[in-house]
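A short worksheet on the structure shown next.
All protein chains but one are shown at their positions in the complex.
Here the chain labels run A, B and C in written order, and each chain numbers its own residues starting at 1.
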């Protein structure tokens, strides 16, 4: 299945604005993030928390909503990785 | 000597916008206010406090500054009587 | 920095543009308008000379108390219909908290200390000083 990964701000500059990843059926959000980090090691520190691939200072959204590392992905999902906000 | 009395808002509607009063030399602000109140009894309640002719809800200014009932007036002084403010 | 009591309409855009400072990223504006409480409008009266002095003192106190870069106040006098502007206060500061606090301080002090009065004109023609 194919999943779209979007990155913003400093993450966009590190990983590109958008990429389509081909993943095996049943892959979880954690699997996807591990693949992203292995391609872009610079993201590891920001994305990883003490317990795994989510929990760092970054926010990860799945289809524009909050998500859990164990969430199982589906064809066409959109995953977004967001550094801490600084708007306003 | 002549002293100008100005009144604003509801006091203006009761006593007129401006009047020039002729007073004996040595007259105090209290003397002037007693004269104003005797001509316009409707002002008595607003102007008078428990201790005399100033101290009610109204503010009295002498030459645009705070004043005391015992202040001695001089030729050309401007006394203003102001109801509680409601601007802004 | 303008302190003005006026019987004319004013431009919010112009006042905000004039209040911008390169070292101040936060602008807070308060606009008070005539609220429709079953009235057709208000009449605003001021002891103009004293009110202008007092507004300038309030501005100076706000500048000294908060970290503000500018304060502008325009207060209308005369007959105003429902929805029309009565007062505009614009405060600029490097930081948003100072701009909010400074703007609100100026408004509260104007209400407390500036010799300005409003009379409501009811739709049935009745009048009431407020």
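The criterion applied here is as follows: a residue touches a chain if its C-beta (ideal position, glycine included) is under 8 Å from a C-beta of that chain, and two chains touch if they have at least 3 such contacts.
Worth saying up front: this structure is predicted, and the values here are computed from it rather than measured.
Enquirer: Which of the displayed chains are touched by the chain that has been omitted?
Expert: A, C
Enquirer: For a quick check of understanding: of C:53, C:67 or C:104, which residue touches the chain that isn't displayed?
Expert: C:104
Enquirer: For the chain left off this view, which of C:24, C:44, C:77 or C:114 is in contact with it?
Expert: Final answer for the missing-chain contact: C:24.
Enquirer: Go through chain C and note every residue touching the omitted chain.
Expert: Considering the whole complex, chain C reaches the absent chain at 11-13, 16, 20, 22-36, 82-83, 94, 96, 99-100, 103-104, 107.
Enquirer: What chain A residues would touch the chain not displayed?
Expert: On the side of chain A, residues 6, 8-10, 12, 59, 61, 64, 80, 82-83, 85-88 touch the unshown chain.
Heads up, the rule we're going with is that only the chains that are shown with their structure count from here on.
Enquirer: How many angstrom between the C-alpha centroids of chain B and chain A?
Expert: 75
Enquirer: What is the distance, in whole Å, between the centres of chain A and chain C, each centre taken as the mean of its C-alpha atoms?
Expert: Taking the mean C-alpha position of each chain, the two centres sit 49 Å apart.
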